[in-house]
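Worksheet: the structure to be examined is printed underneath.
The other protein chains are all here in position, but one chain of the complex has been omitted.
What follows is subunit A.
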């Protein structure tokens, strides 16, 4: 049985903000199925009382002095932006038209 369906892959693409093609969906569904079946090996390896490791360095709450240091100018910060206006990132409309009206 497949670990993941074509419909699930389409849903993942939507969540991932990837406007994938129908052809890609076919390809990815097969490939992700192979990968998921392989990585599923991790199930059942660790006993319930084994703690998870998120990070190999045991550092917590790294703080620094609250002082002003040099930073990018607005021009530098916007230098790579696809679109900018009045020292701000300019974006396509965020709200649906029927909501905005």
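Methods note: a contact is a pair of C-beta atoms (placed from the backbone, for glycine too) under 8 Å apart; a residue touches a chain by one contact, two chains touch by 3 or more; residues count from 1.
The criterion applied here is as follows: contacts and distances are computed from a predicted model.
Trainee: Quick one: find the hidden chain's UniProt protein name among "Fe-S cluster assembly protein SufD", "Glutamyl-tRNA(Gln) amidotransferase subunit A", "Benzoylsuccinyl-CoA thiolase" or "Branched-chain amino acid ABC transporter permease".
Mentor: Options "Fe-S cluster assembly protein SufD", "Glutamyl-tRNA(Gln) amidotransferase subunit A", "Benzoylsuccinyl-CoA thiolase" or "Branched-chain amino acid ABC transporter permease" narrow down to "Glutamyl-tRNA(Gln) amidotransferase subunit A" for the missing chain.
Trainee: Which subunit A residues touch the hidden chain?
Mentor: Contact residues on subunit A toward the absent chain are 4, 8-9, 12-20, 24, 27-28, 31-32, 34-36, 38-46, 50-57, 59, 62, 64, 72, 76-77, 79-83, 89, 91-96.
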